[in-house]
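Got a structure for you, questions after.
Here the complex is missing one protein chain, while the rest keep their positions.
Should a chain be cited, it is by its letter among A, B and C, assigned in written order, with residues numbered from 1 in that chain.
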Amino acid sequence: MSDKINFVQAINRAMFDAMEVDADVILLGEDVADEEGGGVVKVTHGLSAAYGCDRVRSTPIAEEAIMGAAIGASLVGKRPIAEIMLMNFMTVAMDQFVNHAAKLRFMSGGQTNVPLTVRTMTGAGGGAGGQHTDMLEAWFAHVAGIKVVVPSTPADAYGLLRGCIEDDDPCLFVENLPTYWTMGAPPEAYEALPLGKAFVEVEGTDLTIISYGRSMMECREAVTELSAEGVSVELIDLRTIAPFDLDTVLASVAKTGRAVIVHEAVTPFGVGAELSARITEELFSGLRAPVARVGSSFNAVPYAVVLETQHLPTTQRIVAASQNTLH
Amino acid sequence: MSDKINFVQAINRAMFDAMEVDADVILLGEDVADEEGGGVVKVTHGLSAAYGCDRVRSTPIAEEAIMGAAIGASLVGKRPIAEIMLMNFMTVAMDQFVNHAAKLRFMSGGQTNVPLTVRTMTGAGGGAGGQHTDMLEAWFAHVAGIKVVVPSTPADAYGLLRGCIEDDDPCLFVENLPTYWTMGAPPEAYEALPLGKAFVEVEGTDLTIISYGRSMMECREAVTELSAEGVSVELIDLRTIAPFDLDTVLASVAKTGRAVIVHEAVTPFGVGAELSARITEELFSGLRAPVARVGSSFNAVPYAVVLETQHLPTTQRIVAASQNTLH
Amino acid sequence: MTSYSEPSGTELIEIYRRAECARRNDERFHSVMQSGKLGVRIYYSPRGQEIIPAALCSHLSAEDYLVTIYRGVHDQICKGIPLRELWAEYAGKVTGTCKGKGGPMHVTHPDTGNMVTTGIVGGSLPIANGLALASQLDGNTRVSVATFGDGASNIGAFHESLNMASLWRLPVIFLCQNNLIAEHTRFEKGTAVERVADRAAAYSMPGVRVDGNDPIAMYQAAGEAVQRARSGGGPTLIEAMTFRFNGHLIGDPDEHWREGEKEAAIARDPVPALRAYLIDQGHATNEQLELIEREIDAQIDDAVEFAQASTEPAVEELTRDVLAKEVA
Partner (left out) sequence: MTSYSEPSGTELIEIYRRAECARRNDERFHSVMQSGKLGVRIYYSPRGQEIIPAALCSHLSAEDYLVTIYRGVHDQICKGIPLRELWAEYAGKVTGTCKGKGGPMHVTHPDTGNMVTTGIVGGSLPIANGLALASQLDGNTRVSVATFGDGASNIGAFHESLNMASLWRLPVIFLCQNNLIAEHTRFEKGTAVERVADRAAAYSMPGVRVDGNDPIAMYQAAGEAVQRARSGGGPTLIEAMTFRFNGHLIGDPDEHWREGEKEAAIARDPVPALRAYLIDQGHATNEQLELIEREIDAQIDDAVEFAQASTEPAVEELTRDVLAKEVA
């Protein structure tokens, strides 16, 4: 099997390939061009060298203007990738993204659409504290007209980002900074993965664990621990949060009768709530235990290591919630 | 019984009384002073006349600056009321509200706090279309450090707004524009109502309907229709969405075994999802039917009357969901 | 003040045609809304501001992009939007520009370059930059125009957009229609600078204040800005001085003017003033103009009938146009 790659390489390659096959793909963001280092963590390195500083533009620090420029260009044939460095900075661009990008197709009666991909990094674990690490995907999933995608492996990052760029709707692609350099298998094919499709990563019969993004890593550890105890876990990587793949989720939980949902976002009013509600609405009598949720504790992301570690959904908490669901 | 009042009168009176008892209460917002008409719909009329244009300030159209000014003043002894005219304009002030107001108490280790009340209007039904009518309360409920309050009667609007102003944490107070002039009984006492407490408006034994804000009006109609069919409904007005009154909700659903959650916000990833998930986690075996949700259809608020009407949670849909839950 | 050549008589007649169409359309909106017919649900009257887009559009074709705001029906009409679809949209009919789903604040008609109408103050500027960026990348000569009000010059999006447009020399025009009021807040109470145009200096951008009600001055200022944008000279900020004859939106008592201010402005109504000027100067005869006016009325009659005769959208429209693929 060929060499492993990390998320930075996968995401960089996805943009490189997308820009090669489609001259309308452009990239806007702070420090994205090589003259500015090709991104604060070099995710966009080499793109301006390959495609020029017209298509790969470093911007001023002005998220509303970045988002608006990407939206406007997308209305007339471009397929912009807008990099909003960190997810907390989406708060600066919310008007353009939510009131405009998400709604222009509907409000124009389908005359216009916004084939825009917004890439943003986030995630706790690095000591960046309360304003640089939030997982806010539930906000965007609650807005009609937006697709929300969160990869959990470098290969998925490649395929799903290609999928977002090729998609005709505004997509929010969420990247996890602390695990950017984690290695994984390369994509089987260097092409787009379908959006809206979950992936059954491990098959099992006793319990379904549903997660996405960075938390999949803790879930994989939990699955190992649980199998050691003889528990047969089915592990589902949601991949797309909105619109999510209800069929795959229901098929699995109908089989296992038990579900645990895991995400890094704080539990209350998070993505897990919608999954729990939908699963229960559809499978009520078939459930052998209430759907469980494991998320971060309900507070701002703390700085101190001890607090940050306990704030996050640890493998132990996932295992405990699973055992709790089984007994 | 004394004369009825509408929401505009109740909200205006609440601010008037709060400013009278506490000189640190100030009001900032677009057009709020009398020289600018006392608010676009006159909700703040007379306040600047009574308390002066220093404490009641019309601002430029600059939501980030409005929110930031209110936050800063709240850090050093003021109790600002910031009016963000419409809830969709909160998207312009999200950084200040979410990254700062919600987190400063935690990030400062409790050294500072933000006794801020943000008032904002919204709600579909008036033909304002896709950018003036969203119900985004679930976003804020998903952020630790914010209280979210939505009144359903003029009397509650008075008491809950007083409660928010007296509260030591940032509160988001959501007002419904289309029903602003709906009359209701005056408050029994002109004082603050406690936050975090739900109100059992109707007692019943067969089914619990949980709602808040404008949707309570349709719920009341549904309760009447259902009782006519001999269904004994318990109707709960949540009043505070975050942190919500789990005890009251659980006590009711433990009794009835059935719950329907209703809100104007779109259903997916909405407040109803969290309620459904929590209720099921706590009462699983005691539930006689899956918790049902009734919300707006998942699209931007449309302009045409026919579409807007069908987009919203109608009394018929609430009745249908209830009957469905019963059989 | 500006070097751009003056409009010819024919051009002035076309400016009048556009402005008068917008003016008569506004009057019809008011009468139809009062009559309750058509169930138009919300309306922001641009009455008094028509000359601005009427003169601007002497320099634009359907290829050029316009991003306007809730108070933008005068811009849309001058940019050539078909009245039938416009009226049908206001009436919430399926034959409307947006199938009745967008409504007055979100009228869109790409065929005439009406790309976006926003209800968010400041929302028009960042998007216009993006349209201009696409033209720049494609190497075509299209110009993008963002219109907005004086109050909008105080919101963050204005600042971010002008800075970016200047850095990238985007072919965009920021057209501030300064009607001296923002809802109910007087210009000077919300804006800490005497002239919005002076803010252009903060972005090393040419900025000009012009009497937007003067068709000749407005024609020249717009012509210069369009020429600059088309020739790669980058963005321009135009502050066009005007007046809002009606309230903020229909039903607004509009009590925020000082004694006589509004009456004086209405007495100087720029559209009839242009009509008189055309005859004075011998550019047109009364008969010619009456012919134009009858044509306008006929178009409006036709549009109103079309809107009335049209049907409402089907409920299925709720699930359509949310995403590319319909979601059940």
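We take it that a residue touches a chain if its C-beta (ideal position, glycine included) is under 8 Å from a C-beta of that chain, and two chains touch if they have at least 3 such contacts.
Owing to the predicted nature of the structure, the values given are computational and were not obtained by experimental measurement.
Asker: One chain isn't displayed here. Which of the visible ones does it touch?
Answerer: A, B, C
Asker: Which listed residue, C:5, C:204, C:231 or C:311, touches the chain dropped from view?
Answerer: Only one listed residue reaches the unshown chain, and that is C:204.
Asker: Who touches the missing chain here, C:93, C:142 or C:159?
Answerer: The missing chain is touched by C:159.
Asker: For the chain left out of this view, which of B:105, B:162 or B:278 touches it?
Answerer: Considering the complete complex, B:105 is the one touching the chain left out.
Asker: Which chain B residues touch the hidden chain?
Answerer: Answer for chain B: residues 26, 54-55, 57, 59-60, 62, 64-65, 67-78, 80, 95-96, 99-100, 104-113, 144-145, 147, 167-169, 243 touch the chain left out.
Asker: Touching the absent chain: which residues on chain C qualify?
Answerer: 154-160, 162-164, 166-167, 189-194, 198-199, 201-205
Asker: Tell me, which residues in chain A touch the chain that this view leaves out?
Answerer: Touch with the absent chain occurs at residues 30-31, 35-37, 40, 58-64, 88-89, 92, 126-132, 297-300, 302-307, 310-311.
In this text, only the chains that are shown with their structure count from here on.
Asker: Centre to centre, using CA atoms, which chain is the farthest one from chain C?
Answerer: Chain centre farthest from chain C's centre: A.
Asker: Report the inter-chain centroid distance for chain A and chain C in whole angstrom, where each centroid is the mean of the CA atoms.
Answerer: 40
Asker: Averaging only over C-alpha atoms, locate the centres of chain B and chain C and give their separation in whole Å.
Answerer: Their C-alpha centroids are separated by 36 Å.
Asker: When the C-alpha atoms of chain A and chain B are each averaged to a single point, how far apart are the two points in Å?
Answerer: Each chain reduced to its C-alpha mean, chain A and chain B end up 30 Å apart.
Asker: Quick check on chain A: which residues sit in contact with 2+ other chains?
Answerer: 95, 99, 106-107, 144-145
Asker: List, in ascending order, every residue of chain C touching at least 2 other chains.
Answerer: In chain C, the residues touching two or more other chains are 98, 100-102, 106, 118-120, 122, 156, 322, 327.
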